[in-house]
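Of the protein chains in this complex, all but one are displayed in their positions.
Per-chain numbering from 1; labels A, B and C assigned in written order.
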Amino acid sequence: MVATTTGAAAEHRRPGPRGGTERRGRVRRFLDRYWYAYALVLPVVVVVGGLVILPLAQGVFFTFTNINEGNIANPVLGREADYDVVGLANYLNVLSGDPAYGSFWGVLLRTLVWSGICVAFHYGIGLGLALLLNRPMRFRTLYRILLILPWAVPAFVSAFAWRYLFNADYGLINWLLGSVGLPTPVWLGQSPVAMVAVIIVNVWLGVPFMMVALLGGLQSIPGDLYEAAEIDGATPWQRFTQITLPGLRPVSSTVILLGVIWTFNMFPVIYLITGQNPHTRILITYAFERFFSGATRDYAIASTYGVLILSVLLVFAGVYLRALRSQEAD
Amino acid sequence: MDVTSLQTSGRAGPSGGRRPAPPRSGHRGRRSPAASFGLHAALVVASLIAVFPVFWVLVTSFKPDSRAIEASPSLINESSLDNYARILAGEKGDFLAWFGNSLLIAGLTTVLAVMLAASTGYAVSRFNFPGGRGLLFFFLVVQMFPFAVLIVPLYNLLLSLGLQGSAGGLVLVYCTTAVPFCTYMLKGYFDGIPREIDEAGRMDGLSPFGVFWRLMLPLARPGLAVTGFYAFITAWGEVAFASAFLSAADQSKTLAVGLQVFVQQNRTEWGHLAAASILVAIPAAVVFYLVQRFLVSGLAAGSVKG
Amino acid sequence: MAGVSYVKASRVYPGNPPVRAVDQLDLEVNDGEFLVLVGPSGSGKSTALRMLAGLEDVDEGAIHIGGNDVTHTPPKGRDIAMVFQSYALYPHMTVGENMGFALKLRRVPKETIKAKVAEAAKMLDLTPYLDRKPKALSGGQRQRVAMGRAIVREPAVFLMDEPLSNLDAKLRVETRANIAALQARLGTTTIYVTHDQVEAQTMGHRVAVLKDGLLQQCDTPRNLYERPANSFVAGFIGSPAMNLKTVALTSEGAVLDGLTVPLPRSVVAGHDAKTITFGVRPESLRLTGGDEVGMKLTVDLVEELGADAYVYGSVDIGGTAERFIVRTDGRTPPSIGSTVNVTLRDDNEVHLFHPESGARLETTKAPTA
């Protein structure tokens, strides 16, 4: 009845050597332990895997061929595929920067600028508005609803609306600018101004997500940290840089990464507003142009662009996450 | 590369342990009138910018196409409800069918994506199973997939599955983009719910699935609302896949595809387009309104922790 | 109602090397007994409890409840109820729903649930709060709801995982008594985990002390106090802690500063080391006049508790300053900085342990029955 001490337990500590017969047991044990988790995850793995991995593999294969609309197999029309494997030719052509293949490097640079500027504004404005909204005041809920609104409007509707507003001759924006004596640029013309215009639209579209995410982040910073800082004599600016920004780090690092990825691949805004305008061409819209225009749709080049986009983003994410980690380690 | 560096430690969840952060400090005293004015002025300006394009679409939606482009913009110019009447009457294509398709597709995407993401997010959050982190990283990578690589192979895949041109095929495609983000968000949310709740549930006699269904899902409602909103908006406004996969028949189009009939290089029917846009925005706005109070808290506990 | 037994039960966390959170635990709990598992954090006490609950795997050995092997039975098949440290109330249910949830899952008729919840609520003074959500309750009320949730189930065993640690000191003392009384009244076997030895000593019929996954001793509070099985238990049980010093051993006994404590021959003879771990509780020391033989204690701090005072000070033993605590009369405490003479009240009130293994070396004093 009275428990005994187990000082002798030490000799039992060493797990016995496992015989070969135990291997099957281990597998079963593994399944016993985790099958529930795998059962929960399985549908997603099947759906996402099936609809991403298979097509991706096929897409990567396409990049080594000269496949296009004219030579792709068509089971419905009973047409056999007759494209050829061309090795690395697509990559060489694209990476040569030849204008015939979309001036890859120039467009990559523009894409980077586009992503960088957009995300910087998303974050900056989003944070500013979040800080404003994080104060007690009248109409807070109303402001919040109004400010999130652009997120709720389908992107293609917003794109059309902005194209309408940006009309150089009859658009409301230039009418307003003109009526207060400001210059009225051709917003969507074939000039770098068009890039400014699409950035404005994309910023307008993307700020609400950032704002909401950062507002959430702000609310999860414990208030006593601010109190402690205030007692330590920190100025409002110091409180912002020493408490708010570090406190937002987990939020920021995620939304910035996602923001860059999303913006990098942001297709509808540019395509619906400026169409095939060389001054707003980014990698994804060029891939789409190759995909949807041309006498015969060039799936090979479009896929090559796709793989390159993915590679660029993977490199970016790798560098970003590593930088984040090393910063955290400090 | 390690996704887990995105995973910061869980915070106290909605079960009460969390001390709600007091609003930004420094307001024990009242704001000065000037500061108050500045604050409101900034927010009013920002709100105007946020709302104005939508407002102007509303204004335009009442104008006839031939008056929508005016030398000097006016609020009212031969405005009437004609555009709406014609659109709803189906004179401009089978608008109601498009609407129904969009609702069906966005609705199914929302339900399916949230269910899949919830179960996955829960599994990754609670069961430290081999491959769980890999899965999260995989999801991050999926976010990076440009559709340009996938659109043709996906087309072929759906064709061979007999899903090309069907709403079901598009729902599956949308899920592949919505599920990863939703999983991230919900995993973060589940991380914030104390494990003791699960354990208490199991002590009370729930199976693990019962815990998920009867405790986790109700508790994660804000997170579910936000992910649902995200999935809905994504599916509701998607253009590229819908154009490629659902343009075969007028009856099967979604709004995003159908509305393109109003926007052509050489003849944009701005009045009709605007009216249709307003009709399109209404369900999105309703969904938005239903979940907006969850947005901040849901995102706070969810995605942002990543 | 049922007894519980751990049969060489272990929980091993994989890793390199694997961590044995609970190691070969052998423990029997009688039907109706109130057993407290106590130990510092990381001792495996919570893990042991959770193994019993079915929330942790049992990697080796077995666990029985009421004579049935439940080693691999899911929690819901074990007929147990648990009170969590954080209470783990379901935030989306009212107090009443929280308490009745388990019964609802078992498809108990609604009226029965209602009656049982009402009864438990009455017992715990929760009747006015049945329709509230946990969020609207105070900490003490939440704690009682958690208790109520367990009681309503009428389980064979109650498991409590530090259920008082989120309460303030006063409420803790009060609730401590309430729980003990409740357990006495219901007579349900109860396993109670705490890191607080006062809680352990005051509540448990028996107390099991764990350290590093190993059971050190399981006995009545009195026996633990008077006959700690090893130096760890000796130092862990009792407040302020026992003075434990490893000192030189001569043929005369243990040598402390100016004081040599004679030791039973049996101990000295059977002990081949040059040193011995010598323990004396603060109340077994006393302050003496300067002319008596004793240790010279330089007073660092005096805690005056009213009736008693604890004198903290240091004694130079073999060139190192060793801290001692002495319990003395509260009315005439020495002043800080002064040097006082300290000696044993009774040469028999000492505890001796092996300096390496820490195991108790029996003195002549007979164990209390």
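Here are a few things to note about the model shown:
Everything that follows uses one rule, which is that a residue touches a chain if its C-beta (ideal position, glycine included) is under 8 Å from a C-beta of that chain, and two chains touch if they have at least 3 such contacts.
The criterion applied here is as follows: contacts and distances are computed from a predicted model.
A chain of the complex is left out here; the name its UniProt entry carries, from "Disulfide reductase", "Heme exporter protein B", "Carbohydrate ABC transporter substrate-binding protein, CUT1 family" or "Simple sugar transport system permease protein", is "Carbohydrate ABC transporter substrate-binding protein, CUT1 family".
The chain that is not drawn here is touched, among residues A:Gly49, A:Gly128 or A:Pro278, by A:Pro278. Checked against the full complex, the candidates B:Ser36, B:Ser79, B:Gln143 or B:Ser247 give a single residue touching the omitted chain, namely B:Ser247.
Annotation: of B:Val57, B:Leu136 or B:Val171, B:Val171 touches the absent chain (contact as defined above).
Counting the whole complex, the residues of chain A in touch with the unshown chain are 29, 32-37, 39-40, 42-43, 47, 69-70, 74, 76-77, 79, 98-101, 163, 166-171, 186-191, 194, 273-278, 292-297. Touch with the hidden chain on the side of chain B covers residues 64-66, 69-71, 92-94, 101, 104-105, 108, 111-112, 115-116, 119, 127, 129, 155, 159, 161, 163-169, 171-172, 202, 207-210, 212-213, 243-252, 260-270, 272.
The rule we apply is simple: only the chains that are shown with their structure count from here on.
One inter-chain figure worth recording: chain B and chain C are separated by 53 Å, centre to centre, where each centre is the mean of the chain's CA atoms. Each chain gets a centre from the mean of its Cα atoms; for chain A and chain B, those two points are 15 Å apart. Of all residues in chain A, those that touch two or more other chains are 33. Of all residues in chain C, none touches two or more other chains. Contact residues on chain B toward chain C in their complex (touch as defined above): 14-17, 194, 196-197, 199-207, 210, 215, 218-219.
Listing the residues of chain B that touch chain A in their complex gives 1-3, 5-6, 8, 11, 19-27, 36, 39-40, 42-43, 46-47, 49-51, 53-54, 56-57, 60, 68-73, 116-117, 119-120, 122-124, 126-127, 129-130, 132, 135, 138-154, 156-157, 159-160, 172-173, 175-176, 179-181, 183-184, 208-209, 212, 233, 236-237, 239-240, 255-256, 259, 263, 265, 270, 273-274, 277, 280-281, 284-285, 287-289, 292, 295-301, 303-306. Of all residues in chain C, only 50, 53-55, 74-76, 80-82, 84-92, 101-102, 105-106, 134-135, 149, 153 touch chain B in the complex they form.
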